[in-house]
Structures are given as structure tokens and as C-alpha cells.
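What follows is a single structure, and I will ask about it in a moment.
In this view, the complex is presented without one of its protein chains, the others remaining in place.
What follows is chain A.
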Amino acid sequence: MAAPVDGVGKPSAERSPFNSTSFQKKTRSKLISIPGTRPSVQNGQLLVSTGVTSLDYLLGGGLAVGTVLLIEEDRYDSYSRMILKYFLAEGVVCRHELFVAAAQDNPDDILQELPAPILDDVAIHKPVDQPRLSCEPQDSLDAMKIAWRYQNLPKVQSALASTSRFGHYYDVSKTMEPEIRQAAKCHHFYLPEHPTQSSTTHSPMIESYSALLKSLQEVIHREGFDIAASMPKSRNILRVGLQSLGSALWGDDLSCHDNPRHSHALTTFLYGLRALLRSSLAVAVVTVPSHLIQDRALMGSITRLCDNAIALESFKGSERETNPLYKDYHGLLHVHQVPHLNCLASQLPDHKDLAFKLKRKQFTIERLHLPPDLSETVSRVSRGELAGATMVASACGSGTSGTKHLDF
């Protein structure tokens, strides 16, 4: 069971516990109020933002704590890496703890490339300026000549005990400042630097995955993320980012061979990961290079083993790049699975044809609009001609463009 928000007969229309007034609703039970989370309006699960607000909306408000999000990588692993960075940056901003595991890049390098949050109300860890009272009138009044009415407002709008916003925006062109980043606690797992122990037990999991699972379990237990652990004063969420599982650098031949020898290594690992996460206050994002995995049945079982699954398909390098239909977007996004946690039916997204675009300040996911179906005489000519031209280049015969105006 994923971590529900404790509540006896909690109505779904309850307000978020991070209230802005001092009014405290009297409830009999204690709610877990963790910064950066909010309960879902659909089923009361505790939700965490993925860092991309459009993706939160697609997944039904956010990622439920205790679940796994699978991202199938695009061909050059650019956008999936971007989403992983957004996820980790959101964890830094919400003051969650991070656990990053990678086999190709050093986790330190990944953490240094996190995008900078667009700050208007992000609490930076500096001592909050108390609003200056009349003890020093001269200094305070001289500071602002024209906007002196805003003197006494604090410069950094500190959140009241927790970030009041759920989901932040990031500027991709800048990297996060070191002091914000270092305020977050981070655990690394870098496979080349991890001592390899050859296991004597004959398990279907390969050594790198079992080492990763053991390391994660140890971190969860040590830092007190277990739900069953005695409740310390403040609880926090652990964000787990696993990059490129299933690639050859993890020692897995899933992406190399059509009939892999370790066909059950990754699936066993995901099963163990999900079991571990269900009993702890943690969320995981796993990226898998699915374009290299040829066994579709295995890919299907990997998808089923994760709670949420999305696939990114970027237009770069494919013939769709020049298609005028797709010129506003960078790629397509397919939602392969949404979770049903403690409920019978899950909230499916309304539209299946989604496209994404990475802008500087936002990663937008939108419904892919086809151009309106106008009659022949009105100017559909530009799109139709272009589409016809690209078809002619690849297909046979130049007569296709001549049949534009047909008379019946």
C-alpha cells in the first residue's frame, strides 16, 4: 500500500494542511505534514511533484509517495535526462533527500547540472530578515525612496513551515546555485566506484542491481524513511533517481541481445524496488533505454511492474523532424500506465496524443492538435503542399501532388 495520509474518515474536499491562516482544523488524527507534498484530491494519497507541472497534471496531480515512475528514454537520452533533473531539482527546492544512482555519468555531474528554480517564493536557506521595526527608522527609510511602503515586507517570503507551492518552475539555461544545492542531502551510487561483490547465491538479479537495492535499503533504514519506524519529529521524503537501468553499463544484456541471458534481472529488481518503496516514504523515477530493448514482451512486463510509465519519443533524427505538423514540438509523449492505488479505476488522461516541448522556463506537455480540416479552396495549401512534397521525396511518382483538386 502506498503511504496514505492518515486520517479517520477524511473527506476528499479537505483543505491542504499547509494553511495560510492560523486557523487549525480540529481533527482527531495526526496528519503527516511533510514539506513539498499534498494529498491527492482523488484518493487521498500523499502526492509529490515531479518538477514538471504538466506531467503532474497528467499523472493525476503528482506522483504518489511509494510509487515508481518509469520513463522510457528517447533516442539520444536528452529529454528523459531533463525530466530526471527536474525531479531532483524539485527535491532540492522542497528540501527532500535525494538518492541518485547512475552507471554512465557520475551522480555529482548530474547534480551539478540541475536547472535553477525561478525564484519568487522559494525559501532560500538564509536567516529570514525579520521585518524591521521602528528601531532604526533612518536606515530603513533611506533604503527605498519611491517604494518606501514596501520597506517592512521581508525580502525573502519564507514559507510558513513548508513550501506553500506545489510544483515549481525552472530555468533550463541556468544551473542551480551551489548553496541551494548543497543544502539538500544527497546519497550517491555510482556503479564503477562501487566495490563489486560476486554473490554466491543464485539469484536472477545481477550483481549491480542487487548492490543497488541493498544500498537503497540501507539508506532508507538508516535515515528513517521507513513508515514503520518510530516517528521522529519531522519526516521527510526520499527521492530516488535511477538513470538508464537496463543499459549495458549496468552489466545487463537486456538492451544488447534479442534474447537476453539475464532476462529477469531488471524485472526482479523492479519488483524488489516497488516492495521497498511501498513500505517507506520514498518516490522513485527510473529511466530505461527502451529503444534498445528488442523484446517487446519484456518491455511490457517492465511497464507493468512500475506504477506510472511514460515514454518519450523525440523527433530528432527521425523523418518526423521535418514534418510541419510537428514543428512546434520536440517530441511525442505516450502514457503507458497510470497507477490504481487502493482503488478500482484509475484516472486516465483524457487525450492520448500528447506532445512535449522544452522551452527555457517550462517543459510543456500539450495535446497535439491537427490542423483544422478546411475545404480545398481555403488555404490548406501550405500544409498540404508541404506534406505532399515530403511524401514525394520518399515515395514513388510525382503525380500525387497533382491530384489535389479532384472533381467528382
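Everything that follows uses one rule, which is that a residue touches a chain if its C-beta (ideal position, glycine included) is under 8 Å from a C-beta of that chain, and two chains touch if they have at least 3 such contacts; residues count from 1.
What we mean here is this: contacts and distances are computed from a predicted model.
Colleague: Given the options "Epithelial sodium channel subunit beta", "Melanocortin 2 receptor accessory protein 2", "G-patch domain-containing protein" or "Elongator complex protein 5", say which is the protein name UniProt records for the missing chain.
Modeller: Of "Epithelial sodium channel subunit beta", "Melanocortin 2 receptor accessory protein 2", "G-patch domain-containing protein" or "Elongator complex protein 5", the absent chain's UniProt record names it "Elongator complex protein 5".
Colleague: Going by the contact rule already stated, which one of A:Ser33, A:Ser279 or A:Gln294 would touch the omitted chain in the full complex?
Modeller: Of the candidates A:Ser33, A:Ser279 or A:Gln294, A:Gln294 is in touch with the missing chain.
Colleague: For chain A, which positions touch the chain that isn't shown here?
Modeller: 20, 53-54, 57, 76-79, 81-82, 104, 131, 134, 137-138, 141, 145-146, 148-149, 151-152, 164-167, 172-173, 192, 247-253, 255-258, 289, 291-294, 316-317, 321-322, 330, 358-362, 364
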